[in-house]
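Here is chain A:
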Amino acid sequence: MLDVAGLRVSFGAIEAVHGVSLRVRHGETHCLVGESGCGKSVTALAIMGLLARGARRRAERIGFDGTDLLALSDRGMGRLRGSRIGMIFQEPMTSLNPAYTVSSQLTEVYRRHRGGTRAAATERAAALLGRVGISAPGLRLGQFPHQLSGGLRQRVMIAMALMCDPDLLIADEPTTALDVTVQAGILRLLAALQAEMGLALLLITHDLGVVARVAHQVSVMYAGEVVESAPVAALFARPTHPYTQGLLASVPVPGKLRRGQPLDPIPGSVPRIPPDFVGCGFRERCRFAMPACAVAVPLRERAPGHSYLCQLTP
Partner candidate 1 sequence: MLRHLPTALGALIVGAALLAALFGPSLVPHDPFAQDLLRRLVPPAWLGGDAAHPLGTDQLGRDYLARLVYGARISLVIGVVAALTSGLIGITLGVLGGFFGGWVDDLVMFAITCRLSIPLILVALAVVSAVGSSLSVVVLTLGLLLWDRFAVVARTTTMQVRRLDYVAAAQAAGASGFHVLWREVLPNIAHHLVVVATLEVALAILLEAVLSFLGLGVPAPLPSWGLMIAEGRDYMFFEPWVIMVPGLSLFVLVLGINLLGDGLRDLLAASRDA
Partner candidate 2 sequence: MRRFILRRAILGVLVCMTVLVISFGLTRVAGDPALAVAGPQATAADVAAIRRAYGLDRPLPEQFFTWVGAVARGDLGRSYLFREPVANLIRARLPITLTLGLVGLGFALLIALPLGIVAALHEGTPTDRLVMLVALLGQAMPSFWLALLLIIGLGLRLQWLPISGIDDWTGYLLPGLVLAFSAIPALMRLTRSGMIDALGSDYIRTARAKGLSRASIVLKHAARNAAMPVVAIAAVQLGFMLGGSIVIESVFSLPGLGFLAWESISKNDFPVVQAVVLLLAVIYIALTLFADLLNAALDPRLRTG
(Lines give C-alpha, C1' and ligand atoms only; values in the text may rest on other atoms or scores of the structure.)
Protein backbone atom coordinates (compact mmCIF):
# COMPACT_ATOMS: atom_id res chain seq x y z
CA MET A 1 0.00 0.00 0.00
CA LEU A 2 2.63 2.48 1.11
CA ASP A 3 6.24 1.89 0.19
CA VAL A 4 8.89 4.38 1.26
CA ALA A 5 12.58 3.92 0.58
CA GLY A 6 15.57 6.10 1.37
CA LEU A 7 13.55 9.11 2.53
CA ARG A 8 15.68 12.07 3.55
CA VAL A 9 14.46 15.41 4.86
CA SER A 10 16.72 18.31 5.70
CA PHE A 11 16.07 21.73 7.19
CA GLY A 12 18.97 23.83 6.05
CA ALA A 13 22.06 22.31 7.64
CA ILE A 14 20.34 19.68 9.75
CA GLU A 15 19.03 16.48 8.34
CA ALA A 16 16.07 15.42 10.44
CA VAL A 17 15.35 12.24 8.52
CA HIS A 18 18.08 10.36 6.72
CA GLY A 19 17.25 7.28 4.83
CA VAL A 20 13.98 6.05 6.25
CA SER A 21 12.40 3.03 4.61
CA LEU A 22 8.93 1.83 5.49
CA ARG A 23 6.35 -0.56 4.06
CA VAL A 24 2.74 -0.50 5.13
CA ARG A 25 0.64 -3.32 3.70
CA HIS A 26 -3.06 -3.33 2.92
CA GLY A 27 -5.20 -3.56 6.03
CA GLU A 28 -2.19 -3.56 8.32
CA THR A 29 -1.49 -1.45 11.39
CA HIS A 30 2.09 -0.32 11.23
CA CYS A 31 3.44 1.39 14.32
CA LEU A 32 6.30 3.82 14.12
CA VAL A 33 7.96 4.29 17.50
CA GLY A 34 10.87 6.31 18.72
CA GLU A 35 11.71 8.96 21.24
CA SER A 36 10.78 12.60 20.90
CA GLY A 37 12.61 14.45 18.15
CA CYS A 38 13.75 11.38 16.24
CA GLY A 39 11.87 12.46 13.11
CA LYS A 40 8.57 10.60 13.24
CA SER A 41 6.37 13.58 12.45
CA VAL A 42 8.74 14.79 9.78
CA THR A 43 8.59 11.37 8.13
CA ALA A 44 4.80 11.40 8.14
CA LEU A 45 4.62 14.94 6.79
CA ALA A 46 7.17 14.14 4.11
CA ILE A 47 5.06 11.22 2.90
CA MET A 48 2.03 13.50 2.71
CA GLY A 49 4.03 16.25 1.01
CA LEU A 50 3.10 18.63 3.82
CA LEU A 51 6.54 19.73 4.98
CA ALA A 52 7.01 23.35 5.96
CA ARG A 53 8.61 25.68 3.46
CA GLY A 54 12.38 25.49 3.72
CA ALA A 55 12.37 21.73 4.16
CA ARG A 56 13.98 19.60 1.47
CA ARG A 57 12.68 16.16 0.73
CA ARG A 58 14.54 13.50 -1.23
CA ALA A 59 13.74 9.81 -1.53
CA GLU A 60 14.51 6.80 -3.62
CA ARG A 61 10.84 5.88 -3.67
CA ILE A 62 7.54 6.93 -2.15
CA GLY A 63 4.90 4.71 -3.65
CA PHE A 64 1.25 4.59 -2.74
CA ASP A 65 -0.88 1.82 -4.18
CA GLY A 66 1.10 1.80 -7.39
CA THR A 67 1.31 5.61 -7.69
CA ASP A 68 4.68 7.30 -7.48
CA LEU A 69 4.09 10.17 -5.06
CA LEU A 70 7.48 11.68 -5.85
CA ALA A 71 6.42 12.29 -9.44
CA LEU A 72 3.05 13.72 -8.46
CA SER A 73 2.38 17.44 -8.78
CA ASP A 74 1.01 19.33 -5.80
CA ARG A 75 -2.38 19.27 -7.45
CA GLY A 76 -2.17 15.54 -8.02
CA MET A 77 -1.10 15.07 -4.41
CA GLY A 78 -4.08 17.20 -3.37
CA ARG A 79 -6.39 14.70 -5.05
CA LEU A 80 -5.00 11.91 -2.86
CA ARG A 81 -4.82 13.86 0.39
CA GLY A 82 -8.06 13.77 2.28
CA SER A 83 -9.58 11.29 -0.11
CA ARG A 84 -7.33 8.21 -0.29
CA ILE A 85 -4.90 9.16 2.48
CA GLY A 86 -6.22 10.66 5.67
CA MET A 87 -4.10 12.21 8.39
CA ILE A 88 -4.61 12.95 12.06
CA PHE A 89 -2.27 15.26 13.87
CA GLN A 90 -0.63 15.44 17.23
CA GLU A 91 -2.28 18.70 18.27
CA PRO A 92 -6.07 18.45 18.35
CA MET A 93 -6.43 21.82 20.07
CA THR A 94 -5.05 23.81 17.14
CA SER A 95 -5.62 21.55 14.17
CA LEU A 96 -9.20 22.63 13.56
CA ASN A 97 -9.94 26.03 12.09
CA PRO A 98 -11.42 28.20 14.87
CA ALA A 99 -13.51 30.22 12.43
CA TYR A 100 -15.67 27.45 11.01
CA THR A 101 -18.18 25.01 12.41
CA VAL A 102 -17.49 21.31 12.73
CA SER A 103 -20.04 20.68 10.01
CA SER A 104 -18.40 23.06 7.58
CA GLN A 105 -14.98 21.54 8.15
CA LEU A 106 -16.25 18.00 7.78
CA THR A 107 -18.38 18.53 4.71
CA GLU A 108 -15.89 20.56 2.74
CA VAL A 109 -13.45 17.68 2.43
CA TYR A 110 -16.23 15.34 1.28
CA ARG A 111 -17.61 17.78 -1.25
CA ARG A 112 -14.14 18.58 -2.51
CA HIS A 113 -13.35 14.96 -3.36
CA ARG A 114 -16.72 13.33 -3.79
CA GLY A 115 -18.91 16.24 -4.81
CA GLY A 116 -22.60 15.87 -4.12
CA THR A 117 -25.03 18.04 -2.27
CA ARG A 118 -24.45 19.75 1.01
CA ALA A 119 -27.24 17.68 2.53
CA ALA A 120 -25.58 14.43 1.52
CA ALA A 121 -22.24 15.56 2.92
CA THR A 122 -23.87 16.66 6.17
CA GLU A 123 -25.61 13.33 6.48
CA ARG A 124 -22.30 11.53 6.02
CA ALA A 125 -20.67 13.83 8.58
CA ALA A 126 -23.36 13.13 11.16
CA ALA A 127 -23.06 9.40 10.59
CA LEU A 128 -19.29 9.48 10.99
CA LEU A 129 -19.46 11.62 14.12
CA GLY A 130 -21.72 8.97 15.55
CA ARG A 131 -19.31 6.24 14.45
CA VAL A 132 -16.34 7.91 16.16
CA GLY A 133 -18.29 7.91 19.40
CA ILE A 134 -19.67 11.41 19.57
CA SER A 135 -23.13 11.52 21.08
CA ALA A 136 -25.58 14.09 19.74
CA PRO A 137 -23.79 14.57 16.42
CA GLY A 138 -26.48 16.98 15.28
CA LEU A 139 -25.59 19.37 18.08
CA ARG A 140 -21.83 19.03 17.55
CA LEU A 141 -22.11 19.72 13.84
CA GLY A 142 -23.30 23.23 14.54
CA GLN A 143 -20.60 23.98 17.08
CA PHE A 144 -17.22 25.64 16.74
CA PRO A 145 -13.97 23.91 17.73
CA HIS A 146 -13.49 26.03 20.85
CA GLN A 147 -16.73 24.58 22.22
CA LEU A 148 -15.30 21.05 22.15
CA SER A 149 -12.91 19.32 24.53
CA GLY A 150 -9.57 18.01 23.30
CA GLY A 151 -10.85 14.45 23.11
CA LEU A 152 -13.89 15.52 21.11
CA ARG A 153 -11.76 17.54 18.75
CA GLN A 154 -9.54 14.57 18.10
CA ARG A 155 -12.63 12.48 17.35
CA VAL A 156 -13.75 15.17 14.94
CA MET A 157 -10.31 15.05 13.31
CA ILE A 158 -10.63 11.28 12.95
CA ALA A 159 -14.09 11.63 11.43
CA MET A 160 -12.70 14.26 9.07
CA ALA A 161 -9.88 11.96 7.96
CA LEU A 162 -12.42 9.18 7.31
CA MET A 163 -14.99 11.28 5.45
CA CYS A 164 -13.89 9.98 2.06
CA ASP A 165 -13.19 6.37 3.02
CA PRO A 166 -9.42 6.50 2.71
CA ASP A 167 -7.24 3.45 2.08
CA LEU A 168 -4.48 4.72 4.33
CA LEU A 169 -4.71 6.62 7.58
CA ILE A 170 -1.66 8.27 9.08
CA ALA A 171 -2.13 9.07 12.75
CA ASP A 172 0.67 11.10 14.31
CA GLU A 173 0.59 10.55 18.07
CA PRO A 174 -3.15 11.08 18.13
CA THR A 175 -3.35 10.81 21.90
CA THR A 176 -0.19 12.51 23.21
CA ALA A 177 -1.91 15.82 23.85
CA LEU A 178 -4.92 14.29 25.55
CA ASP A 179 -5.81 13.33 29.10
CA VAL A 180 -4.79 9.80 30.01
CA THR A 181 -8.43 8.90 30.56
CA VAL A 182 -9.37 9.89 26.99
CA GLN A 183 -6.32 8.31 25.39
CA ALA A 184 -7.55 4.74 25.77
CA GLY A 185 -10.86 5.54 24.13
CA ILE A 186 -9.29 7.17 21.09
CA LEU A 187 -6.87 4.28 20.58
CA ARG A 188 -9.57 1.68 20.92
CA LEU A 189 -11.58 3.64 18.39
CA LEU A 190 -8.70 3.74 15.91
CA ALA A 191 -8.06 0.03 16.25
CA ALA A 192 -11.73 -0.75 15.78
CA LEU A 193 -12.04 1.53 12.75
CA GLN A 194 -8.96 0.00 11.22
CA ALA A 195 -10.31 -3.50 11.50
CA GLU A 196 -13.81 -2.57 10.40
CA MET A 197 -12.90 -0.43 7.38
CA GLY A 198 -9.89 -2.51 6.33
CA LEU A 199 -7.67 0.56 6.56
CA ALA A 200 -3.94 0.55 6.38
CA LEU A 201 -2.96 2.49 9.49
CA LEU A 202 0.40 4.12 10.05
CA LEU A 203 0.29 4.87 13.75
CA ILE A 204 3.02 6.99 15.25
CA THR A 205 3.35 6.61 18.97
CA HIS A 206 5.52 6.78 22.05
CA ASP A 207 3.67 4.12 23.80
CA LEU A 208 4.90 0.51 23.72
CA GLY A 209 1.74 -0.66 25.39
CA VAL A 210 -0.24 0.58 22.43
CA VAL A 211 2.18 -1.06 20.06
CA ALA A 212 1.79 -4.42 21.77
CA ARG A 213 -1.97 -4.23 21.54
CA VAL A 214 -2.69 -2.88 18.08
CA ALA A 215 0.35 -3.24 15.83
CA HIS A 216 0.91 -5.84 13.17
CA GLN A 217 4.26 -4.50 12.11
CA VAL A 218 6.56 -2.18 14.11
CA SER A 219 9.32 0.14 12.94
CA VAL A 220 11.66 1.60 15.52
CA MET A 221 13.15 4.98 14.66
CA TYR A 222 16.27 6.47 16.10
CA ALA A 223 17.78 9.83 15.11
CA GLY A 224 16.21 10.01 11.69
CA GLU A 225 16.59 6.35 10.77
CA VAL A 226 14.51 3.21 11.07
CA VAL A 227 16.87 0.99 13.04
CA GLU A 228 14.66 -2.06 13.25
CA SER A 229 11.45 -3.23 11.69
CA ALA A 230 9.65 -6.45 12.55
CA PRO A 231 6.27 -8.09 13.03
CA VAL A 232 5.10 -7.21 16.49
CA ALA A 233 5.53 -10.65 18.02
CA ALA A 234 9.05 -11.00 16.63
CA LEU A 235 10.05 -7.59 17.84
CA PHE A 236 8.98 -8.23 21.41
CA ALA A 237 10.35 -11.75 21.42
CA ARG A 238 13.64 -11.11 19.67
CA PRO A 239 14.58 -7.43 19.71
CA THR A 240 17.85 -7.26 17.82
CA HIS A 241 19.09 -3.70 17.55
CA PRO A 242 20.72 -2.56 20.80
CA TYR A 243 18.42 0.48 20.82
CA THR A 244 15.32 -1.69 20.58
CA GLN A 245 16.69 -3.91 23.31
CA GLY A 246 17.22 -0.94 25.56
CA LEU A 247 13.76 0.28 24.77
CA LEU A 248 12.12 -2.97 25.71
CA ALA A 249 14.30 -3.51 28.74
CA SER A 250 13.08 -0.26 30.17
CA VAL A 251 9.57 -1.62 30.33
CA PRO A 252 9.03 -3.07 33.82
CA VAL A 253 7.50 -6.48 33.13
CA PRO A 254 8.34 -7.78 29.67
CA GLY A 255 5.33 -9.08 27.87
CA LYS A 256 2.97 -7.25 30.20
CA LEU A 257 3.38 -3.75 28.97
CA ARG A 258 1.49 -0.96 30.53
CA ARG A 259 -0.08 1.88 28.60
CA GLY A 260 1.35 5.32 29.10
CA GLN A 261 4.87 3.99 29.51
CA PRO A 262 7.18 6.81 28.44
CA LEU A 263 9.88 5.93 26.00
CA ASP A 264 13.20 7.28 27.21
CA PRO A 265 15.01 4.25 28.43
CA ILE A 266 18.61 4.79 27.55
CA PRO A 267 21.00 7.29 29.07
CA GLY A 268 21.81 10.30 26.93
CA SER A 269 19.64 12.03 24.38
CA VAL A 270 19.06 11.95 20.65
CA PRO A 271 22.04 13.59 18.97
CA ARG A 272 21.61 16.03 16.14
CA ILE A 273 23.09 14.32 13.16
CA PRO A 274 24.86 16.48 10.60
CA PRO A 275 24.07 15.67 6.96
CA ASP A 276 27.52 14.31 6.18
CA PHE A 277 27.41 11.89 9.13
CA VAL A 278 28.43 8.32 8.36
CA GLY A 279 28.02 5.25 10.43
CA CYS A 280 25.61 4.40 13.18
CA GLY A 281 23.77 7.27 14.86
CA PHE A 282 23.37 5.28 18.05
CA ARG A 283 27.03 4.36 18.55
CA GLU A 284 27.74 7.00 21.20
CA ARG A 285 25.03 5.60 23.45
CA CYS A 286 25.57 1.97 22.52
CA ARG A 287 27.05 -0.65 24.86
CA PHE A 288 28.33 -2.69 21.97
CA ALA A 289 29.88 0.11 19.94
CA MET A 290 32.98 -0.90 17.97
CA PRO A 291 35.28 0.90 15.54
CA ALA A 292 33.37 -0.44 12.53
CA CYS A 293 30.25 1.44 13.68
CA ALA A 294 31.89 4.68 12.59
CA VAL A 295 32.23 3.47 9.02
CA ALA A 296 29.09 1.92 7.68
CA VAL A 297 26.06 0.11 8.96
CA PRO A 298 24.66 -2.86 7.09
CA LEU A 299 20.98 -3.57 6.87
CA ARG A 300 20.58 -7.15 8.03
CA GLU A 301 17.62 -9.45 7.72
CA ARG A 302 16.98 -11.75 10.61
CA ALA A 303 13.81 -13.35 9.37
CA PRO A 304 11.35 -12.49 6.58
CA GLY A 305 9.94 -9.06 7.51
CA HIS A 306 12.38 -8.59 10.37
CA SER A 307 15.28 -6.34 9.45
CA TYR A 308 17.62 -4.19 11.49
CA LEU A 309 20.47 -1.77 10.98
CA CYS A 310 23.58 -2.82 12.93
CA GLN A 311 27.07 -4.31 12.80
CA LEU A 312 26.09 -7.05 15.23
CA THR A 313 24.76 -10.36 14.10
CA PRO A 314 22.19 -12.03 16.33
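The rule is short, and it goes like this: contacts are C-beta pairs under 8 Å (C-beta built on N, C-alpha and C of every residue); 3 or more make two chains touch, one makes a residue touch a chain; residues count from 1.
Per the selection procedure, all candidates are chains of the complex that A comes from, given by their letters.
Everything numeric in this text was worked out from a predicted model, so none of it was measured.
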Options 1 or 2 - which one, within this complex, touches chain A: 2
Of chain A, residues touching candidate 2 in the complex: 48, 50, 52, 77-83, 86-87, 89, 91, 94-100, 108-109, 112-113, 144, 146-147, 157, 160-161
